[in-house]
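Just dropping this structure here.
Each chain you see keeps its place in the complex, though not every chain is here.
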Amino acid sequence: MKTLLKEMRHNPLLWLLAFVPVVLAAAKLKPEAHTLLFVLSVFAIVPLAALLSRATESVAAKTGDAVGGLLNATLGNLTELVIALTALRAGEYMLVKASIAGAIVTNTLFMLGASFLLGGLKYHMQEYNRVNARVQAGLLFLATIALLIPSLVSQPGSTVAAPIVQELSVGLAVLLIVAYALGMVFSLVTHKEEFASVAHGEEGEAPWPVGLAVMTLAGVTVLVALVSEIFVESVQKAAESFGMSQAFVGFIVVALVGGAAEMASAFSGARKNRLDLSVGIALGSASQIALFVAPVLVLASYFIGPTPMDLQFWLGAVAMMFFATLTAALVTNSGRSAWFAGVLVITVYLVFAMALYLLPPREQQLGKSVEAMEQQSK
Amino acid sequence: MKTLLKEMRHNPLLWLLAFVPVVLAAAKLKPEAHTLLFVLSVFAIVPLAALLSRATESVAAKTGDAVGGLLNATLGNLTELVIALTALRAGEYMLVKASIAGAIVTNTLFMLGASFLLGGLKYHMQEYNRVNARVQAGLLFLATIALLIPSLVSQPGSTVAAPIVQELSVGLAVLLIVAYALGMVFSLVTHKEEFASVAHGEEGEAPWPVGLAVMTLAGVTVLVALVSEIFVESVQKAAESFGMSQAFVGFIVVALVGGAAEMASAFSGARKNRLDLSVGIALGSASQIALFVAPVLVLASYFIGPTPMDLQFWLGAVAMMFFATLTAALVTNSGRSAWFAGVLVITVYLVFAMALYLLPPREQQLGKSVEAMEQQSK
């Protein structure tokens, strides 16, 4: 606790923690003030993310970057999982799917690209363990193919009935979870020496004691989950008043704020020349959402949702996931990075964001167009 | 002959060879007993595959792994060629195309993935010559693009007439055969030193004399062709009684049993740490089907088929070939392999197999849907 208070004195950003109780109270008292809640929740998430990042680094200092990256990705995605389960219970499958696809694309392109850029602006050339990058990119590539299949099978003109898509989604969910589990066995048990960091970079501040770090991780994760929920509820309405399309909100805004904690850790790692940590968080988080969070949601929908959820995405989302994965696979292939690699990856993200932003605000056009063709083909 | 008998005494699997005359006799006497013939033919193919594998290894011990892999792929694909020519004469172009696409996908994903997995379970990390893998993956990639073009050109809404697709198919067939021939010149003549094996691994049993090995190769190949034909005839009917879809049978079951001989060799090579042999058989066999068997069938259809055959596949098949090739290219890029690479590649195969299995049994839905759109667009 003393360490925590000392930390607060040194880092004025943490004073924003005062917004956490404020936003929780405001959500109780004024649940209709969407724009206010939106602003308050963003201010509350930022310091929580910073705290989470600091605690994760302390744990990673003890466990090595690969385990630290996995830990960070898992705790970061716990937030996404909690949010998605809430939406699932309400039957809002469109939002669940948009946030899954958005999180994969944002982590793969924005988090990875910004890490390369931020690291590259400080260091001329950075190296990282390409075995880890390859395994994660391989897992992501596999997941993208799996998510593509239900969308391909049930395209316009197809007479494949919904029950078959549902059956297929359950089968794919099981396959993906098994592949993810085996990937963990590979990276943490049988071949863990391959995942050692290539360079340790600056050590930065003295790490916290492990006990404090783990407790902080647990407590802050719960707070992030609570505040994120308020954020997601308010963002939809607030975005409408700013004139953003639903697709843009689900894909970009939710994903960026939902991943703020992981991003803080990834960017801080890149600035300390620990690109292994950054790449581990970015690609690890994306592949965890694709191979663990999404399948768990499909299986959970049988117990807590009004109807089962399938893995069928709109074609635009699948295309973006495919190109994001291919970009990451090609870029991380060399195990070296300079600032321009970051520019390239971020620009692909900006291309997607621009397309989603310009779609008409009231309708998710890419989704609509598929439905339109389905109507037509009947 | 004495060597062959000694081999039989040591390897009880070869006792199954007794099923070869049984299935040939049964096919004469009871051509209607499809399920019986199906089971008998599978039991007969297994020992023939084992024998073929043993003989190929003996030849490969003399010629080096690259030539051994080519030899094995060629003899293994002779089977596929014989079967396809039979189907061609009967005008069953749908079956011919399904077995071509299925063989490419099965060899690229299942045979390669299972080799990585089986080798990786025994050895911590295996290395192989990535030049060979790259050339084969490059050839496969080229072939996939070529097979994609006729399908793209004649999509729904297109007014491109069938004669143009036919002309295009003949032109592509000639291009592919020329590229394949030049690939052989490259790997066997001008740059053969680049294709040397990186590690020779265990030698295993003493190799047979070359004369015996070559004679066994020739004789067993003929027997495999005979039994395979019975298998293909019976499998369609037998599969229906098991409730499998036509797409699943053509793509998965026929390809797996048709490739049993090559698989036995590839897996045995992987277990002996001779991954060059395994990769050579898997990718070499796939690229040979794409660049040699398929084009030859197009050209042969002018002489022996009722009408000329084109290279237009249903979109689902083309998509699977494209993703299979891309997966192989990305995975074999490093020249190193551990068990998890096998898991990744096999899982992609399982995703495809699952989608094909769940399609309604009576209709090849993915093919149907394209036809439906074509109808609609007229």
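Order of writing sets the chain letters: A and B. Residues in each chain are counted from 1.
Keep in mind that, in the parts below, a residue touches a chain if its C-beta (ideal position, glycine included) is under 8 Å from a C-beta of that chain, and two chains touch if they have at least 3 such contacts.
Being a predicted model, the structure only gives us computed values, none of them experimental.
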item: Full count of same-sequence chains in the assembly - 2 placed in this view; value: 3
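One rule holds for everything that comes next: only the chains that are shown with their structure count from here on.
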item: Gap in Å, rounded to a whole number, between the CA centres of chain B and chain A; value: 40
item: Touching residues (chain side chain A, partner chain B) in the complex; value: 134-135, 137-139, 141-142, 145-146, 149-150, 152-153, 155-160, 164, 167-168, 171-172, 175, 178-179, 182-183, 186, 190-191, 194, 329, 333, 377
item: Complex interface listing, chain B residues touching chain A; value: 124-125, 156, 316, 319, 323, 327, 330-331, 333-334, 338-341, 343-344, 347-348, 350-352, 354-355, 358-360, 363, 365-366, 368-370, 372-373, 376
